[in-house]
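Data block below; observations after.
The complex appears here without one of its protein chains, the remainder shown in place.
Presenting subunit A:
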Amino acid sequence: MNFDFSDEQKQMRDEARKFLAEKCPPKAVRTVLDGNASYDKDLWQGLAEMGFLGVAIPEEFGGAGAGHLELCVIAEEMGRALAPVPFSSTVYLAAEAILIAGSAAQKKKWLPAIASGSAIGTLALFEGKGNPSPEAIKLAAAGGTLNGVKKPVPDGAIADFAIVAARTGSTGRDSDISLFLVDMKAGGVEAKALTSLDPSRGQAELTFKNCKAEPLGAAGEGWSVLSQVLDRAAVLMAFEQVGGADRALEMGRDYALDRIAFGRPIGSFQAVKHMLADMYVSATLARSNCYYGAWALSTNASELPEAAAAARISATQAFQHCAKNNIQVHGGMGFTWEFDCHMYYRRANATALGLGSLSYWEDALIDRMRKRNAA
């Protein structure tokens, strides 16, 4: 058994961490957070040059062709650094959807553009409240044009193209849903940036009015593709969350060692020590669930749906837990704008929602476990 990343993968992690420490310090995150930029363009280009955007994209489409384990490693570092770039929407959602369902021409057009950093993509799935479900998709597709509204769409205001989930039937079955690819520059779609919990990552409302769109994958197979995309993204996002959780824990630990109160470092008080130990526990459980998800993702195992849900739930809980208690360890300082704690708290709570909320994945996990038990 080797239930760990390889030395080469660990080396890639070190490289990514070093790169992000230099190019993406908290100050860079703040530039986007404070509204001075919609995303960090220099960082985005730097990530492209390092080969990180196309790490799981095959070489024939301009990627590094390394694989999904390598992408997991990079994802963790992106989460750790709170990278204010459209990485998850472009790489986990849009690129994966094209890899799964795209035509040869679509792959040839968009995947190299993603790998080189020249195209930002997103997935337009949600229409207001609620979790992913075929019933919630009302946006209509007819005669190759889309009409309707999507929100929230991650990075929707800066995207060059969007994968759009649309209704193409009225049978009440999953097969009513199809996917479309929309070139955002081609007209027919209007993007409006929305205020969100975590301004270091943009959210938008997209309004489609007789918008020309090309099908992505076969008609009626949209929901099946979406399920696969969401499972894959769940594992990758879980690595981001674990990266964030680990960093929040580290920040809390460091502060507890440095800050003196009642004549002692506050980290010597059991109440504080034990809070940090519990943060370590939740981050460790999440990391282990993520490793299982990474294995399932990289081998495309039949266990992937269950592993993805477990990784997602565990990592969501861990990041939220570590981010909130990091503020608690910091006391009043933790609640200031000046300290970085709130950036992790924002990201933890925003990423908890982006692929469907915790309750959605809890349901999914139990359904999948029942299915396995029945089999």
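To be clear about the criterion, contacts are C-beta pairs under 8 Å (C-beta built on N, C-alpha and C of every residue); 3 or more make two chains touch, one makes a residue touch a chain; residues count from 1.
As a convention for this text, contacts and distances are computed from a predicted model.
*Asks:* Among "Aspartyl/asparaginy/proline hydroxylase domain-containing protein", "Acyl-CoA dehydrogenase", "Cytochrome d ubiquinol oxidase subunit II" or "Electron transfer flavoprotein subunit alpha/FixB family protein", go ahead and choose the protein name stored in UniProt for the chain not displayed.
*Replies:* Matching "Aspartyl/asparaginy/proline hydroxylase domain-containing protein", "Acyl-CoA dehydrogenase", "Cytochrome d ubiquinol oxidase subunit II" or "Electron transfer flavoprotein subunit alpha/FixB family protein" to the record, the invisible chain is "Acyl-CoA dehydrogenase".
*Asks:* Among A:N36, A:T171, A:T195 or A:Q270, single out the residue that touches the unshown chain.
*Replies:* Of the candidates A:N36, A:T171, A:T195 or A:Q270, A:Q270 is in touch with the missing chain.
*Asks:* Kindly state which of the options A:W223, A:Y291 or A:F319 is in contact with the chain not pictured.
*Replies:* A:Y291
*Asks:* Which one touches the absent chain: A:S133, A:S302, A:T336 or A:S359?
*Replies:* Final answer for the missing-chain contact: A:S359.
*Asks:* Need a quick check: the contact residues on subunit A for the chain that isn't drawn.
*Replies:* Subunit A touches the chain not shown through residues 1-6, 69, 249, 253, 256-257, 264-265, 267-268, 270, 273-274, 276-278, 280-281, 284-286, 288-289, 291-292, 294-295, 298, 309-310, 313-314, 317, 359, 361-363, 365-366, 369-370, 373.
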